[in-house]
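Of the protein chains in this complex, one is absent; all others appear in place.
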Amino acid sequence: MSDVPAETRPGRSGVLGLGAGLVAPATSLVVIALMFLGCDLLIPGFVSLGNVMRIAELAGFLGVVAIGETLVILTGGIDLSIAWVVTGAGCVFTAVSGGATSMLVPALAAALAVGFVAGLANGLGIARLGISPIVMTLGMNNIMQGLTLLYTNGTPTGGTPPVIKTLATGYAGPVPVLVLAWAALAAVVIVALRLGRGGRKLLGVGENPLVSRLSGIRNERVITAAYLCSGLAAALTGVLYAGFSGASFLGMGDQFVLPAIAAVVLGGTSIFGGSGGYGGTIIGAFFLTVLTTILAVVNLSAGVRDIVYGLVIVAALLLNRLSMRAAQ
Amino acid sequence: MLRVQDLDKWFGATHAVRDVSFDALPASVLGLVGENGAGKSTVIKMLAGVVTPDSGQMLLDGAALRVASPREALARGVDSVFQELALIDNLTVAENLLLLDAPQRPWRSIRRRAARQAATEILSRYELEIRSDDRVGDLPLGRRQMLEIVRAVHRDPRVLLLDEATSALGEGEVRWLVRLVQRLRAQGKIVLFISHRWEEITTFCDRVAVMRNGALVHIAEAAALPQEQAVELMTGHGLGDAYPSRAAPRRETLLSVEGLRSAVLRGVSFSLAAGEVLGLGGLVGQGQSELMRALFAAHRLDGGRIVLRGQAMRPHRPDQAIAAGIAYVPQERKAEGLFLDKSIGFNMTYALLDRLPAPAGLIRRGHERGIVADAIARLRIRTAGPGAPVRSLSGGNQQKVLLQKWLLTRPALLLLDDVTRGVDIGTKQEIYAIIREAAAAGTGIILYSTDTTELVGLADTVLVLVEGSIRRQLHGAEVTAAAIVDAAIGREAEGAPG
Partner (left out) sequence: MRLVEAIRRSEATGPTAMFLVLLAVVIALKGGRYSLFDAQNLAANVLPLALVGLGQYFVILVRGIDLSLGPVMSVSSCLAAVLFPYGAVPAIAAAIAGGVAAGIGNGLLVAWLDLSPVIVTLATMSVWQGVSLVVLATPGGTIPAGLQMALTAATVVVPVPILLLIATALFGAWVMSTRLGLHLRAIGGDAGAAEASGVRVRRQRFAAYALAGTLAALGGLYSAIATSAGSPIIGDSYILPSIAAVVLGGVPLIGGRGSPVGVVMGALTLNIIGSLLYFANLSDFYQSLINGVILIAVVAAAALRSWVWRAVPA
């Protein structure tokens, strides 16, 4: 009843709320630069065009799946089903195509259909039935796992048509084709979010669903669309990654869950939704890919790598939170 | 004694409390009155440890009172009851009462029966007729308020702060509170009391402090302060002036409503002409907001007929209402009206998204910028620019942004839910002018205000609501503050305790 402002989330300033939100990606950029420098000292010649491009290529896979995660987190939700949507779509793709170019289109359609159905189910469950995103997507992850196991009978088969292999591993001059494709996709996503009607609605729904609804927005449609995109993005990543490895394998999607979500959050998008964008996610994806690369190069055991990776993300989250508090 | 000296507080661009000083004496009740946004709640919140003052000091019995949290305030003996109850709905009455000190066995399990008995004892000591094992969420609001008050009093505080603690209490319950407060007085306690109901101020308080725009403008014995003088002090002008003149003749019927029924509304029927301003009066919480929300599909209707511009309609979702030409400006602008962390421009065009020119789904920025700049200039919104976040604006300017957001949708019917709440005088005048302008242009307006003077100044017709139904309809010259208040408190009504 008074005009004391409610204490919600840390406030932001600047155009379209990006002022303080730039702190996180800016910090990430600085850290990336530092990491590159550090590596160059340890391993002279580390910072070469070839290496940077290779890192960009790896970051691309993460970047594509993180498109969906960005949209979903902007609505205030989360998608924990990407692991087995990636794997499922990858397995379907290789099985249907069998490596033949003639089967490229049906295989692609089938793989994207996997992502479409999973994403749509997620969206409907979350937006229309009000199921918590954690439960819905976690459950969907399991369902996709079961369906994939049944479909492949435990052993994925098939191969990838040359076109996809080129897309995933080829080079156009010094630049990997995948990076070019990613750049094109990124441009579309960024423009859609910043300038598109849908992007505005997404930001509104994420920041305050009640205000959004009372402003005449159909929240359920926006949310369902976000999860649909996430499913499609994950499916696309499955196809691309199958192209990269030449075959699909069970569990190929597991490596994307934590990095995708971390890339979004470390890129400045609030985990509560309503602010942020894909530009930050791109930086976050780079940051995490550089981290993974360094960990691989330094020759640590798998276990130690996991520990360091997790700790770095925790540290980055802390830094993020503290710097946001300071920016208020 | 409780002494407050030069308390000052800013919230962003709003100077909420300006150098307020006063004394509250033991064994007496000090009332704090003022319009919404005058700063009374903020002062109370500073005493209760919810808000920290920017400068100034508070002294309790000679010792400095520095409280950084509600817990610290409680430790110093300052207890408070706010309108937003601090009760936990999914727990029982006993669990809420004994939340911190439930009796326990040696192995730390709570002794349920002993707790229930202790709670029952407390309830009966304060004459509160509810059961210890009732779930708090199931109790009616009046009982919950009484429970909250009992909880605070039971902690035996030195100072009790009651901020709009009576909003849901019926007559019998108010009498209960009077007895309680008299007991506290007899015990030498200090009580601060905020209420919008003048009869309560005169009933409960020994002295009254009047606040306006964050400053304390007057303090006097309650008996020595007549209501008209208090209103004048609160609003800064006399009753009846400072409202733009009404001239609009009645035009064709815009809206006709028959037998609206819902969980709160009981058969509401009325009609509204284009260009007419219809005021909704009555005590807080009698269904005024629900009525407007029902027309906007934000409150579920169980039955009734709505005819807008000759078409029968029943919107099921707000977007349908908007498409039919209805706009609703909600009461809680921060929770329901605006995206605080988004820019002015973002907020202003949000209800317009599907109508803005947008080839391939991409909004034409130039066009949008033009609309926003135009609106900011026309409404004289004081801000650094269209990109500034709404959070940085003063309450009045925020309200202007919210209003403009809806005016941009060019509604045929504009529903205004307490739009001058928390808004300074100058901005209120500007809002009144906007309302008059919209009415003159043919927009039908339904307006709810807790400020009777405002209703009288703005409305052509007033419907006084009591418990979800229309108690009286007042037209033209019949619209007076006295008539509204009379109908609202229903002098012929039964006084059965809620």
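Here the chain labels run A and B in written order, and each chain numbers its own residues starting at 1.
One rule holds for everything that comes next: contacts are C-beta pairs under 8 Å (C-beta built on N, C-alpha and C of every residue); 3 or more make two chains touch, one makes a residue touch a chain.
Quick caveat: nothing in here was measured; it's all calculated off a predicted structure.
Across the entire complex, contacts from the unshown chain go to A, B.
Checked against the hidden chain, the listed residues B:Leu25, B:Leu59, B:Ala102 or B:Leu184 yield one contact partner: B:Ala102.
One of A:Val135, A:Ala187, A:Val297 or A:Ala326 touches the chain omitted from the figure, and that residue is A:Val135. Only one of the listed residues, A:Gly60, A:Gly90, A:Gly125 or A:Gly253, touches the absent chain: A:Gly125. With the whole complex as reference, residues 78, 125, 129-132, 134-136, 138-143, 145-147, 149-150, 153-154, 210, 257-258, 261-262, 265, 271-272, 301-311, 313-314, 317-318, 321 of chain A touch the missing chain. Residues 50, 70-71, 74, 85-91, 95-96, 99-100, 102, 104, 107-110, 263-264, 289-290, 293, 297-300 of chain B touch the missing chain (whole complex, contact as defined above).
Going forward, only the chains that are shown with their structure count from here on.
One inter-chain figure worth recording: chain A and chain B are separated by 44 Å, centre to centre, where each centre is the mean of the chain's CA atoms. Within the complex formed with chain A, the chain B residues making contact are 11-12, 14, 16, 36-37, 40-42, 45, 50-51, 83-84, 163-164, 296, 298, 317-319, 321-323, 328, 330, 334-343, 346, 350-351, 353-354, 356, 358, 361-363, 365, 387, 389, 391-392, 395, 405, 421-422.
The residues of chain A lying in touch with chain B in their complex are 1-6, 8-9, 11-17, 191-192, 195-198, 200-201, 203-204, 207-208, 210-218, 274-275.
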